[in-house]
Every structure is written in C-alpha cells, then in structure tokens.
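The complex is shown incomplete by one protein chain, all other protein chains being positioned as in the whole.
Moving on to subunit A:
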C-alpha cells in the first residue's frame, strides 16, 4: 500500500523487523531525523541511539501509546528509496527484549573499564562501550 512505508531492519544476527510503518526515526550522524512517506531517496549513516518505528496502528489511532517500537542500535546505514526503508544496523534490539538489570550491570562494567583504561585508544574503546551500554539502558526504560 502506498500510504505506508515498508520497513526492513536487518542486522548481522538476523532480521529485527519487517513490516509497514508510518514513519521511522533514526539517530543520524548529523542529527536525528525521521523518514515519512514519499521521502526523497536518501542514504544516511546513523550512530548509537534509538530507532523508532511508528507502526500503522498508531496512525489509525493517534492516542495509542503502543503504536511504536523502539530499537536500541549501535550504528549503521539507512536507505530510503521509493517508500522502502532499509536499515542496516550493527545491532538492533527492541526495547522489550532488553533486560534492564543486565543493561545496568553492563553500564557498571563499562564504567569500570573506562576508569581502568590507561592509553587513549583504550579510553576511546571504553567510552564507546559505555555509550552503547547507556543507550541500551535508556531505550529499555523508555526514555529518549
């Protein structure tokens, strides 16, 4: 149907989402953006953050709070062409699948690693890990 976007989110570990949606929000490298119907063809890189897929249900009932699915991602690429959105993500975990407690522990571990790291490269790596851990935590708790 031309009134919807067809969305495909794939990761190296399998397909995370396939279906129709009203819009897709992604944390672009140059700032967050949202793709709606009839968007111009685009190829964009995105960073650690949250991908929001606004499903069709939300379109029909704007008051529905469950009309979107959030994914925690650690970066990737997105292509828009002819009302098809293909998201190639390094990782994409739906918020419902993230274990908040485990995410918290991962954040603690990342913090410790950051403290323990000496060389600048190590610090950079640890910082990235911390970013990812915090992102997962945020998404799992439903924040922005």
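The rule is simple: a contact is a pair of C-beta atoms (placed from the backbone, for glycine too) under 8 Å apart; a residue touches a chain by one contact, two chains touch by 3 or more; residues count from 1.
To be clear about the criterion, contacts and distances are computed from a predicted model.
Visitor: Select, from "Permease", "Monovalent cation/H+ antiporter subunit C", "Sulfur-oxidizing protein SoxX" or "ATP synthase gamma chain", the UniProt-recorded name of the complex's unshown chain.
Guide: Going by its UniProt entry, the chain not pictured is "ATP synthase gamma chain".
Visitor: Would you write out the residues of subunit A that touch the absent chain, in ascending order?
Guide: Within subunit A, the residues that touch the unshown chain are 8, 10-15, 28-30, 33, 40-45, 77, 79, 81, 84, 86, 88.
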